[in-house]
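A quick write-up on the structure given underneath.
One protein chain omitted, others in place.
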Amino acid sequence: MANIISDETIEYVGILAKLELDEEEKEQAKKDIGKMLDYIDKLNELDTSGVEPMSHVFPVHNVFREDVVANGDGREITLANAPEKKEDSFVVPRTI
Amino acid sequence: MMKQFETVIGLEVHVELATKTKIFCSCSTEFGGEPNSHTCPVCTGMPGSLPVLNKRVVEHAIAVGLATNCKITQNCKFDRKNYFYPDNPQNYQISQLYLPICRDGWIEVETEDGGKKKVGIHEIHMEEDAGKLIHDEWGENSLVDFNRSGVPLIEIVSEPDMRSADEVIAYLEKLRLIIQYLGASDCKLQEGSMRADVNLSVREAGAEEFGTRTEMKNLNSFKAIRRAIEGERERQIDLIEAGEKVVQETRRWDDAKEYSYAMRSKEDAQDYRYFPEPDLTPVIISDEWLQEIRSRQPELRTEKLERYKKEFQIPEYDANIITSNKRLADIFEETTAICKNPKKVSNWLMVETMRLLKEHEMEPEQITFSPENLAKLIQLTDGRAINSSVAKEVFEKIFAEDIDPEVYVEENGLKTVSDDGALRSTVEKVIADNPQSVEDYHSGKKKAIGFLVGQTMKAMQGKADPAMVNQILAELLN
Partner (left out) sequence: MSLMGLTAVSLGKKIKAGEVSAVEAVQEALASIHEKEEAVNSFVTVEKERALKRAGEVQKGIQDGTYTGALAGVPVAIKDNMCTKGVLTTCSSKILENYVPTFSSEAVLRLEKAGAVVLGKTNMDEFAMGSTTETSAYGATKNPWNTDHVPGGSSGGSCAAVAAEECSYALGSDTGGSIRQPSSFCGVTGMKPTYGTVSRYGLIAYGSSLDQIGPVAKDVTDCAVILETIAAHDKKDSTSVERKDYDFTSALKDDVKGMKIGIPKDYFGEGLDAEVREKVMAAAKALEAKGAVLEEFDLSLVEYAIPAYYVIACAEASSNLARFDGVKYGFRTEEYNGLHNMYKKTRSEGFGAEVKRRIMLGSFVLSSGYYDAYYLKALRTKALIKQAFDKAFSRYDMILAPAAPTTAPQLGKSLSDPIKMYLGDIYTISVNLAGLPGISLPCGKDSKGLPIGLQLIGNCFEEKKIIQAAYAFELTREYEHCPLAAGK
């Protein structure tokens, strides 16, 4: 395996992705990501110099909305699935 | 010898755009409202919802870019900025990193020594605002309200061209004036529709390289910005003089404690993993569209100033002050349009309005009276229906409660008494009651007439027309 994923990398990616893996999962993830990256490194065989990265397949552009209010009170639908709510707001663990 | 230090400051200014709806959905941007009442699946990140861009946002952003001498990116795109926080419903913010809508601009500000200085604008990008977190004073929870989530913002990123708190304030004031004039935002610092993050570093005077900078957030008044800059400058100099290093970090300014503290946590990796937003298409700004926006640009301050002097013949000094604030200028023009008396309008704004603003520690943006009522007041004085001291009293009421002066004057019986008979009998009584003054007058002390006018006004409870009083007195005494 050419790509060796360190414990620190797994830890760091876990912080970015908000995922917490147990020891076993961590080892598996290190192996899996390493293997995937080895596989992805195949792309380096391709000479892509001078090629524009393509994010959209078609030249669709300028899709706009007019500035007109169309939505009314959204409290009910917004809070319909809230795991915990209070005073028409979502409840989360204290942030500061 | 003590080392000399130079402060290097760049600003990231967030401005809420004056649109009716949010940037990616048709929810209202109106301030206030019950928590989560101005929300929908899009601005709360419900699974399956998709954003659609508000055209006005692009036009406002271009207008600000043009007014700040920026190059407009005619092929611009949106990107996702990924980070977890409860006020950020999708846990990514739709923003612009790779192709922001405006780049490489500048504005000119006046420095303390009366000189002029260009402050560079690195870029302006469009993005969505976050929701609001309300913290339980003692509890262990925070509450999330998404009413502000998705309100359109532009972020104006300056070059590190400022060297003092004064320059920073001058830059912000200038920026605010331009944006207000464009009608792109009301730029109210108190309500958070204009917010600044300060990037600051210090270096030894004459040094080529910049020092390590910190970013300070949570600055919501010019006062706080000034104090934060001074505090952070000192903190960094102290570190350097103690042989320590400034750490590049984000700090939060606590204006009550006049201290900034680092917002450091293992969980904030500050690695935003930007990538092109796949749910939105590129924005292509044609030359025609650009021209159209350019031709719609409203009159900016300098043009307005010139026009005021020419069209309304008001002095440069007055025009300068009135155009220094968009709200004042708007009131001036609207009032003048009704009462056709620019000099009087200017006078009311320059003297009484300024005095009351100062007295109440208010900004012109907070003015609540309507041009209609000021115009009516001016018409009342023009028609001599009330005298100037009554007018001042009525204006205070207009300023405070926007009352209708006609109704108020009527209800409180403040109309000037110009009935010749009633005045004449009062004057006769005053003459009879003050023989000493009459004698003084006849013996050449012409000033004594002033006392008699005063006595008459007092007897008339201030409602007499002073010119008539003078006339009748002169007649009866001679």
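By written order: A and B. Residues from 1 in each chain.
Assume contacts are C-beta pairs under 8 Å (C-beta built on N, C-alpha and C of every residue); 3 or more make two chains touch, one makes a residue touch a chain.
The model shown is predicted, which means the values in this text are computed figures rather than measured ones.
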{"item": "Among shown chains, those touching the left-out chain", "value": "A, B"}
{"item": "Of B:Asn82, B:Ser164 or B:Asn470, the one touching the omitted chain in the full complex", "value": "B:Asn82"}
{"item": "Residue of B:Thr281, B:Thr416, B:Ser437 or B:Gln455 in touch with the missing chain, whole complex considered", "value": "B:Thr281"}
{"item": "Touch list for chain B against the chain that is not drawn", "value": "41, 44-53, 80, 82, 84, 86, 89-92, 144, 265, 267, 271, 273-275, 278-281"}
{"item": "Missing-partner contacts on chain A, residue numbers", "value": "9-10, 12-14, 16-21, 25, 28-29, 32-33, 35-37, 39-46, 48, 51-58, 60, 63, 65, 77-78, 80-84, 90, 92-95"}
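Quick note on the criterion: only the chains that are shown with their structure count from here on.
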{"item": "Whole-Å gap between the CA centroids of chain A and chain B", "value": "39"}
{"item": "Partner chain B, residues of chain A touching it in the complex", "value": "12, 15-16, 18, 55-56, 60-71, 73-75, 77-79, 86-96"}
{"item": "For the chain B and chain A complex, residues of the former touching the latter", "value": "19-21, 25-28, 34-41, 44, 52-56, 58, 77, 82, 84-86, 133-136, 139-146, 266-267, 269, 271, 273, 276, 278, 280-284"}
